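Every protein chain but one is kept in place in this view of the complex.
For subunit A:
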Amino acid sequence: MMLKWVVRSQSVLLFGTGLVFPFYIVFLSESGASFSEFGLAYGLFTVSAALVHHWVGRYSDLFGRKIFLLVSAWGNAIVYLVFPVVQEMLAVYIIQVVLGILGALQKTSEKALVADFTDGSNRGVLIGRYHFWISLWSGAAVMVSGFLIDLLTLSVIFYLGSFICFLSGVLTLFIQEEKELGS
């Protein structure tokens, strides 16, 4: 049952991103961002994701989904390492665009892969179970993260998040795509 590794790798990924995302607004406020800058930063994230979803879908049909999940996980791991060093708002915007693209790689490939590994009869059950685990980890991450930031510093969260995303990439390597590509 190869869905197992998808659940594992993606739960870990969402745990890593969940550590960073909700609190990253605090990071922005520390660099002195105004509300319009927040808006622009978050908007760029979503818009850049929107622009690549199509492309990801098409190419994941051709090259497989796994490579995209891997790029997304390790890409996040690297980008989080850049955060503690960033000082300019422009750099934050660029990072947001990159994170948007990485997020799109993950979302479309993940959904396609879950679909690949399931079929009509019990698809609903499996997708439900898949989302249960993913959401649980993501929610846990937010709570753990808040607690950790109170005790530690914000930079530590970025490093921890990065490490966990890296781990997710390693787990992704264990996914074996069974379906014929390009069909």
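We adopt the following convention: contacts are C-beta pairs under 8 Å (C-beta built on N, C-alpha and C of every residue); 3 or more make two chains touch, one makes a residue touch a chain; residues count from 1.
Just so it is clear, contacts and distances are computed from a predicted model.
Candidate names were "Sugar ABC transporter permease", "Na(+)-translocating NADH-quinone reductase subunit B", "FAD/FMN-containing dehydrogenase" or "Ferrous iron transport protein B", and the UniProt protein name of the unshown chain is "FAD/FMN-containing dehydrogenase".
When the omitted chain is restored, the residue from A:Leu40, A:Val82, A:Val97 or A:Ala140 that touches it is A:Val82. When the omitted chain is restored, the residue from A:Gly64, A:Gly100 or A:Gly169 that touches it is A:Gly169.
Contact between subunit A and the unshown chain involves residues 26, 29-30, 32, 34, 74, 77-78, 81-82, 84-85, 87, 153-155, 159, 162-163, 166, 169-170, 173-174.
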